[in-house]
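Below: one structure in structure tokens.
With one protein chain withheld, the remaining protein chains of the complex are depicted in position.
Chain IDs A, B, C, D and E follow the sequence of writing; residue 1 opens each chain.
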Amino acid sequence: MATRKMLTDAEASPEARAVFDDIRAKRKTDFVNNAWRALAHDPETLKATWEKAQRVMGPGTLDPLTKELVYLAVSISNKCEYCIHSHTAFAKAKGLTETQYNEFLRVIALANELNATMTAIGTPVDEVFKA
Amino acid sequence: MATRKMLTDAEASPEARAVFDDIRAKRKTDFVNNAWRALAHDPETLKATWEKAQRVMGPGTLDPLTKELVYLAVSISNKCEYCIHSHTAFAKAKGLTETQYNEFLRVIALANELNATMTAIGTPVDEVFKA
Amino acid sequence: MATRKMLTDAEASPEARAVFDDIRAKRKTDFVNNAWRALAHDPETLKATWEKAQRVMGPGTLDPLTKELVYLAVSISNKCEYCIHSHTAFAKAKGLTETQYNEFLRVIALANELNATMTAIGTPVDEVFKA
Amino acid sequence: MATRKMLTDAEASPEARAVFDDIRAKRKTDFVNNAWRALAHDPETLKATWEKAQRVMGPGTLDPLTKELVYLAVSISNKCEYCIHSHTAFAKAKGLTETQYNEFLRVIALANELNATMTAIGTPVDEVFKA
Amino acid sequence: MATRKMLTDAEASPEARAVFDDIRAKRKTDFVNNAWRALAHDPETLKATWEKAQRVMGPGTLDPLTKELVYLAVSISNKCEYCIHSHTAFAKAKGLTETQYNEFLRVIALANELNATMTAIGTPVDEVFKA
Partner (left out) sequence: MATRKMLTDAEASPEARAVFDDIRAKRKTDFVNNAWRALAHDPETLKATWEKAQRVMGPGTLDPLTKELVYLAVSISNKCEYCIHSHTAFAKAKGLTETQYNEFLRVIALANELNATMTAIGTPVDEVFKA
């Protein structure tokens, strides 16, 4: 259920289609997922987002799987159904095992439990934790 | 600003003080941070939480720094001021460098930007992403 | 998927039906959307909400489209699927163009990106911004 | 209370200081607010953010005050204290009157009230609202 | 740190002062807390809110303490610092004991833990739970 049509290749502008083609080339697959088809209504944003995503999520001083899990943790917290499903799949594609996923879910559960409790009590930040 | 007093060692029950002592022993420090002093009003919850935290955040198939970053990502999303400050400090203590923290913040920013856009559009989950 | 039945005209109480009729008259349409059918289980709340909605969302010193976009921005942030879809439609009915919607989505994305970053860092509010 | 120092001009890198100078020139003021000093730890992100902010928040088919109110609505929903205070000030600087601010707050209140009620009931989206 | 001044009795309009006086009379105290002083910039909203609050939070088929705990649970989830502190105090004034508060915090923690886990997995709603 969407507020906009997911654009097919035929419906996308040449600028948007060029991004679709770059996604296909870089990912070595013919499949372009809905996130990009949703963004294609605004080709400039589509292009900027695709370039930023490659830059931010690619290898760096943090490994790609760690980045993927951070992204997924945010997506779960933001209750973004699309993002939860796509980034769980991406994490598995980057090597996340079933056991690691179980551990990840335990961290998510613990953080949410304690975040809520600390917020409820209004626990003051210890001096040693301040910059 | 808190809804409860942070309990000092003198104010805590013997059960709570035993947990404080275990924290000191395991962490090899005399310092007990406010999270535990806030929980000390309910010694049973204090004990269960301390035991669970060690189990969940300790080494496993995910390394402790990755777990810490996932915890921090959730805490930022939940806007828990206490948790953001304490777990940023814990991540640094576990080796997070300035460059890695910059990369982490870029992932947080990207995820929030795209989570909101996907939610706004109601992008339907692609079939390939479903279990 | 709902926790309550959307009440048809036949199922609604006379008090609720009177509100349905007023909605039809004011909007010059026979269609009563589910928001009102969901509220009809509590006719007093239904009536108060319909009156408040007209008062708050109608013309004032802010124009109706601006109000609609503010409402939509909140609904996206609150991840309310019903509200996102209905108020995107309402905004279009009040004249929102495709180009304006693209601009709106860019503001939503930027705000979410920077909100998260500022919260992560705990940026202190500048003195000049305080009342 | 921050996880990072707000960088002064002397502490910022030449790349970051160049952005500070551009902010000063464009805004015709000597004052650089903390948002930019917080981002200055990552000069590349600082520069990209400043450029994006000008592009997104500047005049377009939506007027700057409407954009500012959308940004503020998101910031309130995300409970970002820094962003609430700075963007309330920016909205006033762009002409928001006291009466308009009152109207804005009424829309915020109504949207939150109804978002929560619709989510609680799980009201199904009407067919007419789907793209 | 506020975006508006909390209005003193002298600064408030006659309409707002009349509400302050009614609050004092009904609560049998001279003290008017900041929530009302913040709302006093919009006397019509102030009056409507005070009347609604009495109607909604007063005795009904749910007892006032249960309502207060529901209100507090929402406030914690919404990370509203003002609301958490005031409604924790109101709950205590309505008889909440230390032991009940501990039990309440355990429910809050459990709900947050499981909400996050169910959202992460996207657990489908069982047919028997649908209206």
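Keep this in mind: a residue touches a chain if its C-beta (ideal position, glycine included) is under 8 Å from a C-beta of that chain, and two chains touch if they have at least 3 such contacts.
On a predicted model such as this, the values are computed, not experimentally measured, just so you know.
Shown chains touched by the undisplayed chain in the intact complex: A, B, C, D, E.
In the full complex, chain A makes contact with the omitted chain through residues 79, 81, 84-85, 88, 98, 102, 105-106, 109, 116. Mapped onto chain E, the interface with the missing chain covers residues 1-4, 6, 31, 33-35, 38-39, 49, 52-53, 56-57, 60-62, 65-67, 69-71, 73-83, 85-86, 88-89, 97, 99-100, 103-104, 106-108, 110-112, 114-126, 128-130.
What chain B contributes to its contact with the hidden chain is residues 1-5, 125, 130-131.
Everything that follows uses one rule, which is that only the chains that are shown with their structure count from here on.
Note on connectivity: the fewest steps through touching chains from chain B to chain C is 1. In this entry, A-E is the pair from A-E, C-E or A-D that repeats the interface of B-C, since more than half of their contact pairs coincide by residue number.
For the pair chain A and chain E, the distance between mean C-alpha positions equals 35 Å. Residue positions of chain A with contacts to 2 or more other chains are 1-4, 74, 76-81, 85, 108, 110-112, 114-117, 119-122, 125, 130.
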